[in-house]
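Working notes for the structure below.
Moving on to chain A:
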Amino acid sequence: MVTLFVALAVGAVLFGIGLYGALSQTNLVMIMMGVELMLGAAMVNLVAFWRFLHPEVYAGQMFVLIVMTVMALEMAVGFGIATGRFRAKGSVEMEEARELKG
Partner candidate 1 sequence: MAQAVFTGSFGVAAIWFGVVVFRTSSMVRSALALLFSQAAIGGMFLAMETEFLGVLQIMMMATEMAIMAIFMVMYMMDPGGLSEMDMTHQKRASLAAGVLGAFGALAVALLAGWGPVEVQVPAATAQVHDLGIEIMERSMLIFETTGVTILTAMIAATAIAIQRRH
Partner candidate 2 sequence: MIFLVLAAGAYFVAVLERWATKGRFSLKGPVVSGLALLGRESLVPRKLDRIFFEAAPPLVLVSAVLAAAVLPLAPGLVVADLATGALFVNAALAYVMVALLMAGWGPDGAYAMVAGFRFLGQLVAYSMLIVMPITAVAMRAESLVTTVVVTSQATLWNAAYQPLGFVLYFLAAMAVAFLPPFDLPVAPGELAGGVEAEYTGWRLAAMRLGRATLVFTLALSVTVFYLGGWLGPVLPPWAWTVLKTLVVTAVMLWLGRYVPRLREADVLAWGWKYGIPLALLNIFYVGVVLLGAA
């Protein structure tokens, strides 16, 4: 019983840190790291729910696998965009990202 709350608490704090990071950083790469942390927090909660509430249904674990793939995807596409922008604009700072073209 206690572990459930410990896990959920850790998930919540990690989510908080990820949110702070994503919003406060000016660099695309750092924002992506914030998002990764938030996804990690989500996974912690998912595993906690599966373990303590419905261990017989494996959909929970399945969902965690999906979140893991999303993490990988988010990183891949994020760096694709970062490379594209870096080549065109010479920087990946979010301040100058006014227009979407190019």
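In this text, a contact is a pair of C-beta atoms (placed from the backbone, for glycine too) under 8 Å apart; a residue touches a chain by one contact, two chains touch by 3 or more; residues count from 1.
Regarding candidate selection, all candidates are chains of the complex that A comes from, given by their letters.
A quick note: this is a predicted structure, and the numbers were derived from the prediction, not measured.
Here chain A appears alone, and the candidate among 1 or 2 that touches it in the complex is 1. Across the complex, chain A meets candidate 1 through its residues 1-30, 32-34, 36-37, 40, 43-44, 47-48, 50-55, 58-59, 61-62, 64-66, 68-69, 71-73, 75-77, 79-84, 86-87, 92, 95.
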